[in-house]
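What follows is a structure written as structure tokens; I'll ask about it next.
Left out: one protein chain. Kept in place: all the others.
Chain IDs A, B and C follow the sequence of writing; residue 1 opens each chain.
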Amino acid sequence: MFLHLAVIAALFLAQFAASEYIVLMLTRIMVLAIFAIGYNLLFGYTGLLSLGHAMFFATGLYAAALGTTLMGLTVPAAFAFAVLAGLAVSLVMGVITLRASGVAFMIVTLMFSQAAFLTVLYFGEYTRGDEGIVIPDTIRKFAFLGFDVDLANAVLRYNLALAFLGCAIAFSLLIVRSRIGHILIAIRENETRTSMLGYDVQRYKLAAFVMSGTLSAFSGACYALMFAYAGSTLASIQYSIHPLLWTLLGGASTVLGPVLGTGLMFVLVDLASSYTNANLLMIGVVLILLVLFFPKGILGTIRERYWKWLP
Amino acid sequence: MADNRPKKHQEDDAMNGSKLIVPKKPGLSRRKAIKLMGAGAAAGLAAGPGFVRYAQAQSSEPIRIGFQVHRTGIGAAYGRWYERTTTAAAALINEQGGINGRKVEIIAEDDGTDPGRGAEVVEKFATQHKCDVGFGTLFSHVVMGSAPRAGELKLPYYVVSEGHHVASTGLNRYTFQPGITDVKSQVIAMAPWIAKNVGKKVCMIYPDFAFGHDHRDYFSAAIKAQGGDVNALIPIPPTESSFTRYFPQIPADTEVIYHVMVGPAVLTFVKELGEHFGSSHPALFGFIDSLEAVDLKSPGLEFLEGSYLWEAYPRFAGASPKPHDTFYREKVGVDANGASVSDAADISTFSHMFGCWETLFILKRAMESAGYQGPADKAKLIEATEAMTSFAEGNEHPQGDKQFNGKIHQCFGHQNITQVKSGVAEVVYRTTIEEGLYEPEGDYTKMAL
Amino acid sequence: MAAAVLALSALGLSLVFGVMRVVNVAHGEFFMLGAMLAWWTAKMVPGGPLAGFMAALVVAPAAVGFLAFLTERLLLRRIKYDPEATIVATIGLLFVIQQLALSLFGADAKPVAAPFTYRIAFPWFGYSGYKLFVVVASVFILVGVWWVLARTRYGLIMRVTQFDRETATAFGIPVNTVYSAVFVAGAALVAVAAVLIVPIQQAHYLMGLDPLLMSFIVVIIGGLGSIKGSVIAALIIGMADGIISVFFSPTLASIIATLAVALVLVVRPQGLFGVTAR
Partner (left out) sequence: MAAVSPLLETRNLSRSFGGLKAVSDVNFTLEVGEIRAVIGPNGAGKTTFVSLVSGRLAPSSGAVLFEGDDITRLPAFKRVRLGIAYTFQITSIYGNLTVAENVALAAHQPGAKSSLEYLERVGLAGRAAQIAGTLAYGHQRLLEVAMGLALRPKLLILDEPTQGLSDSEITNFIELVRTLSKTATVLLIEHNMPVVMELAHRITVLDRGQILAEGAPEDIRANRAVQNAYLGTADA
């Protein structure tokens, strides 16, 4: 608990100390870390490896982008709309995909995500397909509860992202510490056993799936509204692999792992792209090394060896 | 590895260049300083006797151009040539004394042809590398993802993409496309000639995403205006790798097959089209985009013999090339067939990469007319770019003369229709600039700076 | 045509999954490497397309097989063929191979001349003689693999290993060697498929994703691990895809096909032709 507050506080203070570029990069990291946190609820705590989370990210992304540009929603309304859309899509997807398990679940989620990606292209008239849509600055300036908000303002955006991230961490912590969190872990550890202890495993998995998908959609909405762009690339398979990579790197089934992993991967890619163009190589090597030597990720390994209390 | 050599080369040039520049510089600077006397207080201050020293102090600090390059991802084949052209143009500019007496430094970052990473790269240019401008993006989705960030960070952003995104005035005041004509203009310019010389019943085959939809919409309208008719639309999903099953949809009365297939599958497409039709077939008209970096003599492309291509800048120099064409090819390292001088099998992206070259020279001209000294002069740079109206053909604009519309930040040039004869594309028609003009859709200059 | 190619590219994946119960996400990259190597060999070997083609038929499977051997030894064995870890590790491998192909061979699409060209003309449309050859060759390879699996000692060993790792060990079967062999064979098969296909498609460093997805689809519909099922599924999909796209726009057809596959997997996780997992 203290550790998590310290991380939030450190991130808050970072905006006064760090360079402008770092602040911009952190904003992006924090928004995408929400995606990773959402992913971790399903993968880390429930043990369900989805290869289709781009579909939820894209749901939020396009709900926000199309909501503001086509349906005339205000930004706060677009956030709400994106969350509702995320909820609905993940509920439907959960009911269907959770009938499969193991490798079949991975492939089914991959397939549905691919179908979602193609759907974005199919409705190219509205989504502008791969080229995507830019959300005009006029929409991103709005009044909320008496405050004038301009999402083009870097400082405001940073603190907004931080607030959202804080909420996501708190939510994740709350879930993990609660009864439902214990049951999710029990399902991950031994699904049959959990069912034979009288738990409705299917319902708990669905709950985890919906929470995970909705958080991912929320992150997608943040991304669209804060960075003013939505395009089909952000719905592609690559964006299903990203949260997996971030979560694995930071440590699956640790609350802060996804945040750490997202940040670290960004820094790695950013540093590498100044020296070499072998981004892909590096991502690949990191994945392989993680699987071989640190299957529990950074925080997972730390927890195993030193801080056993880490949630 | 590949980019090490040019970089070193460029540094050498720059060092040699600075030695050469020193004696010339005072004259240059003074002329400019006089020109700008009334323009602003900064320029006024600089006009004193101390200005020479001031300019020299500045000259040690290069103008930093952030080059957003597709080194990896789907755009990598283009990116490589964009990088070579840009390096060559920057070396030439430095040879000629740089911009406002300062040498030009290209800071290249790979964007993976990904809009997300593209946006990050723009942020990096603006805040980490402290670039004066961002430059060189090709793929439309990367432009779309990056432009909002450039606008917010007030980084002048000069793209070389040929998309209609800039001219649609849906982006922002900081984003320009001065070096390459947009697709809407290209398509409109082509239609009259096609209707008159090739045929009026057109079947369009295009990729089922935004770029293809632009072709579909603009060309359908343009050919109708010429009394022609699009008799079938065949969109191809982007993941397709075999096309045979689409060809039966081509109506029998088709006179022209209009094809735009961007991506590595183009060879398959042409080959399968050939297998489908055999020797008797409708006329073909295609956009070179999909054949950029591809040898027209590749196995399977025989079917293109006799077909027509759109080229912004003809790949083959022809029998009597203009001197600036020869000059440009020599500087970039491309032979008369559009291939690398060091490897005849390494074909360039000739109809697009000239945009990098020309954009850099436009940037140079805009910065000089704005008296650009540093990021504080960004607004002046934007206004100076918007104030430009035309570019003359020459070494700096080897593709041809162009008109520039400052209100929509877009240039308009000549287009070429070539015909493939024995594996060589020969120019059969060169459009006028007027044929490619359309009503502006908005006005960037009314937006806040 | 599409069906034959599909069946061939899916065969390796199916074999590996069938025996080892792991999904190799880098399968498509093995395909891409095979195609790249075919191009490279054709360039290096003098004596025209036919000589290059024959050389590539040896070089590509050998090189890709060797890479697969290293992968199996250094990666999969160390993580004990854990299904999920394997997926993550092979995703990593996918990126590594892609980057290496980009750095070594460049980003351009690389055309390879067909070993022979002959256009079979029908009254209403034409058909390439080489494509027909690919179909015939695919059928031969498929029948060959089936024969090895069903009729030889090696096939028996593989089926025993597939049935139960521990039982196989108890029967004195060197399970590790069998795993190596199967993984290498799967990779070599897909490399052969690539060599056959590259004169039709051309090699490109991003070409691996499509065959991977299609192979997935085929293997799923056919039943994970069932080779007979994979072949039938490839035939069905090769034809159905064409039929669906007559009625719907192609992108919509892809969406429908993808959804259909996903639903098949949900309703019948064992595939249409697979038997229930033990």
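FYI, a residue touches a chain if its C-beta (ideal position, glycine included) is under 8 Å from a C-beta of that chain, and two chains touch if they have at least 3 such contacts.
All of these numbers come straight from a predicted model, not from anything done at the bench.
K.L.:
Need the list of shown chains touched by the one chain that isn't shown.
P.N.:
Computed over the complete complex, the missing chain touches A.
K.L.:
Among A:Leu11, A:Ala36 or A:Val201, which residue is in touch with the absent chain?
P.N.:
A:Val201
K.L.:
Among A:Leu11, A:Met93, A:Ile107 or A:Ala186, single out the residue that touches the unshown chain.
P.N.:
Considering all chains, including the one not shown, the answer is A:Ala186.
K.L.:
What is the set of chain A residues that contact the non-displayed chain in the whole complex?
P.N.:
Residues in contact with the chain left out: 179, 182-183, 185-186, 189-190, 192-201.
Here is the rule we go by: only the chains that are shown with their structure count from here on.
K.L.:
Think of each chain as a node with edges to the chains it touches; is that a line, ring, star, complete or other?
P.N.:
complete
K.L.:
Specify the chain most distant from chain A by Cα centroid.
P.N.:
The most remote chain is B.
K.L.:
Centroid of chain A to centroid of chain B, CA atoms only: how many Å?
P.N.:
Measuring from centre to centre gives 36 Å for this pair.
K.L.:
Where in chain C do residues touch at least two different other chains?
P.N.:
99, 102-103, 213, 249, 251, 254
K.L.:
Which parts of chain B, given as residue numbers and ranges, touch two or more other chains?
P.N.:
Correct list: 72, 208, 237, 239.
K.L.:
Over in the complex, which chain C residues touch chain B? Could you list them?
P.N.:
Per the stated touch rule, the residues are 1-2, 49, 99, 102-103, 106-109, 111-114, 119, 121, 125-128, 131, 199-202, 204-207, 210, 213, 241-242, 245, 249-251, 253-254.
K.L.:
Across the complex, what residues on chain C touch chain A?
P.N.:
Result: residues 23, 75, 78-79, 83-85, 87-89, 91-100, 102-103, 209, 213, 216-217, 220, 224, 249, 251-252, 254-255, 258-259, 261-263, 265-267, 269 of chain C touch chain A.
K.L.:
Quick one: in the complex, what on chain A touches chain C?
P.N.:
Going through chain A, the ones touching chain C are 49, 51, 96-97, 99-104, 106-108, 110-112, 114-115, 118-119, 121-122, 237, 241, 244, 248, 278-281, 283-288, 290-292, 295.
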